[in-house]
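One structure, pasted below without further comment.
With one protein chain held back, the other chains of the complex are shown just where they sit.
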Amino acid sequence: MNFDFSEQQKQLRDEARRYLAEHSSPKAVRAVLDGAAPFDRALWKGLGGMGFLGVAVPEEFGGAGAGHLELCVIAEEMGRALAPVPFSSSIYLATEAIMLAGDDDQKRRLLPGLASGQTIGTLALFERPGNPSPRAIAATVAGGVLSGTKVPVADGAIADLAVVAARSGSGGRDTDISLYIVDLAGKGVTRKTLANLDPTREQAEIVFQDCPAELLGPAGEGWSILTRVLDRAAVLMAFEQVGGADRALEMGRDYALDRIAFGRPIGSFQAVKHMLADMYVSATLARSNAYYGAWALSTDAAELPEAAATARISATQAFQHCAKNNIQVHGGMGFTWEFDCHLYYRRANALALSLGSLSYWEDQLIDRLRSRNAA
Amino acid sequence: MNFDFSEQQKQLRDEARRYLAEHSSPKAVRAVLDGAAPFDRALWKGLGGMGFLGVAVPEEFGGAGAGHLELCVIAEEMGRALAPVPFSSSIYLATEAIMLAGDDDQKRRLLPGLASGQTIGTLALFERPGNPSPRAIAATVAGGVLSGTKVPVADGAIADLAVVAARSGSGGRDTDISLYIVDLAGKGVTRKTLANLDPTREQAEIVFQDCPAELLGPAGEGWSILTRVLDRAAVLMAFEQVGGADRALEMGRDYALDRIAFGRPIGSFQAVKHMLADMYVSATLARSNAYYGAWALSTDAAELPEAAATARISATQAFQHCAKNNIQVHGGMGFTWEFDCHLYYRRANALALSLGSLSYWEDQLIDRLRSRNAA
Amino acid sequence: MNFDDTPQEAAFRSEARAWIDANAPRELEAQLSRPSVGRVKLDGIDIITASKAWQKTKAAGGWACLHWPKEYGGRGASPIERVIWQQEEGVYDKLSGVFLIGQGMCGPTMMAYASEEQKRRYLPPLASGEEIWCQLFSEPSAGSDVAGLRTRAEKQGDEWVINGQKIWTSGAHYSDYGIVITRTDPTVPKHKGLTMFFLSMKTPGVEVRPIKQANGGQEFNEVYFTDVRIPDAQRLGAVNDGWNVSLTTLMNERLSIGARVWTGFSEIFAFCSDFMTENGPALDDRAVRSRLANWAVRHSGLKYTSYRSISALSRGERPGPENSIGKLVSGSMMQDIAAFALDLQGAAGALTDPELAEAAGQFQSMLLQSPSGRIAGGTDEILRNIVAERVLGLPGDIRVDKDMPFNQVPTRGRKS
Partner (left out) sequence: MNFDDTPQEAAFRSEARAWIDANAPRELEAQLSRPSVGRVKLDGIDIITASKAWQKTKAAGGWACLHWPKEYGGRGASPIERVIWQQEEGVYDKLSGVFLIGQGMCGPTMMAYASEEQKRRYLPPLASGEEIWCQLFSEPSAGSDVAGLRTRAEKQGDEWVINGQKIWTSGAHYSDYGIVITRTDPTVPKHKGLTMFFLSMKTPGVEVRPIKQANGGQEFNEVYFTDVRIPDAQRLGAVNDGWNVSLTTLMNERLSIGARVWTGFSEIFAFCSDFMTENGPALDDRAVRSRLANWAVRHSGLKYTSYRSISALSRGERPGPENSIGKLVSGSMMQDIAAFALDLQGAAGALTDPELAEAAGQFQSMLLQSPSGRIAGGTDEILRNIVAERVLGLPGDIRVDKDMPFNQVPTRGRKS
C-alpha cells in the first residue's frame, strides 16, 4: 500500500509552494482584497506558464498530461497561499466538465486555452438561494440560444466562457437539463460583480438573453454530468480547503508560541493548547479524507461519489474550524484588518458555500452510503 | 418581578434536602442498585409521612394543598439525592393525570392514597421503541376491559395502579384514544421487571388481558390529556434533572479541588477548569429554563407547552453533560463501581429517555414556537 | 414566582413609561427597531448627534444615569429601577451605546477616586451626554493580561509624563475625556507598579488612530501617547495602586445587567420560518428543527438567567460573576447561527450586498462580526476562567510572573 503522494508529486507540491510563496504573497492577496483588480492577472499568467493550470489536461489538448493527483497537490498549495485567481472555477469546474463531457472538437478547441490560462472558464449553475438541484434550473435553451439569469457565478465577471446548466425541454423533468458552453464575450451577456464574503474571489450575476449556446455532452444528461463534475470538483476543492486549514493552524500555532501573556507564551495554557490540538485533529481527518478522494478521483473508482462527499464535508469542517479558531488564538489582533486571519476566515466560509453547502453534501453522502450498502 | 422561589419554598427545599441526605444517602441508593429491593420502601413511606408526596395535592384530597412550585423544589432534591423511589411515576404522572382529568369521585377515591404514598401509581404509555405518539397505541378497551402490552412502564412492577392509554375505538384515529385507570393487583395483569440502565429505578413490561378499566377523563380525549400530563411531568422532571446535574457538577468540582496530579490540584489545569465551567453553564441554563417551566406550570400559563419543552430539553442536556463529564473529571476512579459517578450517569441517561427523548421534545418545541409565532 | 412589579416598581414603571411616551424621539423609532449588528447606523442623522440629543433630554427630565446620586446628575434610583427604565426605554436604549463606557466604567471610577470638586465638574456633563468618556486600558502586548501593560507615566515635578500606546479604545475618536492606566514602577511585580489617571483627549501628545477591523468596520482605535503631560491632580487613587482602581472600573461593568438577551435566535427562527427550500419552509426540515431547538433553549436559558439576576437585584442582592455566561454562550452561538443561515442559502450565502442577500444580508454581517463576540470584553477562555475561579472556587492559573519584577517578565516566546 502507498496511501501517499509519490516523491515526484511531493516535489511538484514543493515547487508550487515556493512559486506561490513568492507570487501569491499576503501582499499580492491584499492587492486583490483591497480592490486593485478582480483577480491577480500576473499570477494567473505565471501559473499557466509554470504548467500548473493544465497539469491534469492530456498533452494532446495542451496540458502537462500528468494527472489528478498532481492537480490535487497544486490545489492544496493554492488554498494555503489563498491564491487570488479563478483556479477552482476554471480548472475544477469548466476544464473538468469539458474533459468529462466534451467531444473531440470541443476539447481541441477549448482545453489548450484553459490549460494555458489564456481562457478563463467557469460553471454557471445557481439561479437562486439554495443548494444544487435540477428543480432550481429555470434557464432555457431553445433553438440554440440561451436565456436566463445565473447568480452567483464564481469568477463570472472575469471568465471568458461558462459551462451553463439549462433546460433543453419544457417538461420540468431532471432529464430536460443539458449543459452548454457559452462565450461570455458574446452578445446578450450582461454581467455584474457582486459584493461577497471573500473579495479575493470574484462573484457575479450573469444575465443571458438569447445567447448562442453550444451543447456539451449528450442532451438531457446535463444533471448527471454535472453531478460527476461536482464530485470531481469537490475532491479538488477539498485539497484547497485542506491547504487553507493547515496554514490557519500553523498561523495559530506560531502566534501561540510567540505571544506572551501572564509572563508565558499563550501556547502554554491548556485552553490554547487544546484548541490547537483540536484544530490539528480536524485538519488531519480532512487531509486523510482528501487523500481518499484523490485516490478515487485518480483511479476513477466506483467509490468516487462517497469519497468526494466525504472529502468535501471533512475539508469544509476543517477549514471553517481552523480559520475560526485561528482568530480566537490571535485574540483582538486576529480581528484586525491588518492581520491575515480574516482572509482565511473569509475564504473558508466562501469555499464552504461554493459547490453546495455542508447540509447538501451531508445528504448526498448518506444517499451514497445507503446505495453502496444496498448494492 | 420575583423570578425565584419564595422564602418558604426555599425552606421546604432545605428541609427536603436534609431529609434526603439522611434517608436517601448513597448507601441507601446502593442498596437498591445492588438489588436488595426494587425500591426503598422505607424512604417512600418517610416521604409520604413528611408530606412531600402530596405537596401539590389539594387538602380536600389528602394533600398538603401547597402547589406545584413546592413540588418543583422537592423534585430537585429527589434528583440531587437520586432517591430510589417511584416519585416521578406516581406523582408527576399518575397523580397529575388524575388531578387534571379525574372526576370528583376518582379524586376522592385515589388521590389520598397517592398523596400519602399508600398507593403507588404509574403511567402505562409505551408499547414499542420510539417516542410518544397516538399511532403507537395498540392496546384496546372494549366493553370496559383492557387488553394489550405496555413496555417499558417505569415502576410498573411495584405500582398499584396505572393510568393506561388505550384505543376506545377501532377507527385508528388519534381521537380513538382514551385514558383508563387500571388496578394492577387485579386479574389479567402480568408483570415482569426488566433490566435497565438505571437499576435504582424499576422498569417493567405489563401484559393486560381483559382487565377491568375505568375511564379517566372524557372518552376520545386521551391523547390531548396525555399531552398536557407529559408537559406537566416534563417541568417536574426537569427539576429532578437539574438537581442531578447540580450534584454531578459539585462532585466534579470537589474532586478537582482534592485530587493532586503533577503536584497540584487537577482543578488548576485549564482543561479541567473549563470543563467544569461548561458544566456550570449548562446547569445554569437548565435551572433558569426549569424556573420558566415552573412559572408556567404554577400559573397554568398559555406558555406552558413551550416552557415545558424548553425546560425538558435543557435539563436533559445539562444532566447528561454534567454526569458524563463528572466521570471524566474523576478519571479512572470515576469509572469504578465504587465511586458514585456512574449512578448519576445511569440516572441521567435513563431520565433522558423517559417521557420521550430529546429528539421528540426538540420537535415538539419547534411546533409550539411556530404556532405561538403564528398566533 | 411571578413577573409582576411590586407596587413601588409599578409606580416607577408607569412614571417612566409616561415620560418616555411624551419625550422620546419617535421619528427614530422605526430605524432603531431594525436588527443591527455592531454599531447602529441611522439615515439622515449622525448617531452621536442623535444620542447626545436624547441623553440631554433624559438629563433634563431627571432620567439620566438613574442610579447615580442626584448631585452628580443622576436620580439616586435603585438597581431594579434601572432595569425597569431599560425595559421601558426599549429601542431608544440603542442611543445610549456611545455613553456606555463613560457612564458605566469611567463615572464610577471618578465617583470613587476623584476629588469632590472634580466630581462636580466632570460627572454631570458625563451623565447628560455633553461630554463623552473612554477607557484606555488594553495595549498591543496587554490584552487578556491587562496588568501586563507598558505605557509609562513618569513623575516630573508636579506633573506626570505619559508615553506609550493603547489599543481597542472604543469611541476614542469622539471622546472628550478618558481614564488611563499606566506603569509607574517597572521594577516591582506587574500588578504593583500601576497608576490610574484621567485626562482630556485633547491634551497635546494624544493621538487617536482608528483600527480597521476584520469585518471592515471601525469601532475601535489605537491611542498613542507622546510626552503627554498631565498634573498630579488628575491621578485617581494612590501612586502604584492603579490595579485596585481598575478593579473598581471592571467590577462596575458587571453590574450592568441587560434585560435583553441578543443571541441571534429570533433572527434565525424568523429566517427559517420564511426561507423556502425545495421541500417547503426550512422550518419543516428535521435537521433545521433540531439545531433551532438547541439554540432556542440556550436563548431562553440566558433570558431567564437574566430574569433571575434581576430578581436578585430587586431583593437588593448584588448579581455575581454568574452573568459572565451570557457572552460565553451567545458568542459562539452567533457564529454558529450565522454559518448555518448561510449554509441554507447555499452558494448565494456568500453574497453580502444587503439589496441582494437573503434577510437583507444580516447573517453575512453576523458571520463577519461574530469572531469579535468571542474576544472583545473578555475572551471565551478568560470567561471560563472567571466562572471556574470565582463561581466554582477552582484555583487560579499558575502565574509565573506574579512575583517577578515587571521589567524581567519575558516579552517574546519561542525559548526567549
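Annotations
The letters A, B and C name the chains in turn, as written, and every chain counts its residues from 1.
The working rule: a residue touches a chain if its C-beta (ideal position, glycine included) is under 8 Å from a C-beta of that chain, and two chains touch if they have at least 3 such contacts.
What you see is a predicted model; the values in this text were computed from it and never measured.
Looking at B:10, B:108, B:135 or B:173, the residue that reaches the missing chain in the full complex is B:135. Considering A:147, A:175, A:224 or A:284, the position touching the chain not shown turns out to be A:284 (whole complex).
Touching the omitted chain from subunit B are residues 125-126, 128-133, 135-136, 151-152, 154, 194-198, 203, 256-265, 267, 269, 271-272, 320, 324, 327-328, 331-339, 341-342, 345-346, 349-350, 352-360. Touching residues on subunit C toward the chain that is not drawn are 285-290, 398, 400.
Interface with the hidden chain, as seen from subunit A, comprises residues 1-6, 69, 253, 256-257, 264-265, 267-268, 270, 272-274, 276-278, 280-281, 284-286, 288-289, 291-292, 294-295, 298-299, 309-310, 313-314, 317, 359, 361-363, 365-366, 369-370, 373.
Simple rule for what comes next: only the chains that are shown with their structure count from here on.
Rounded to whole angstrom, the centroid-to-centroid distance between subunit A and subunit B, based on C-alpha atoms, equals 52 Å. Averaging Cα coordinates per chain places subunit B and subunit C 42 Å apart. Shared interface positions of subunit C, defined as residues touching 2 or more other chains, are 381, 384-385, 397. Residue positions of subunit A with contacts to 2 or more other chains are 269, 271.
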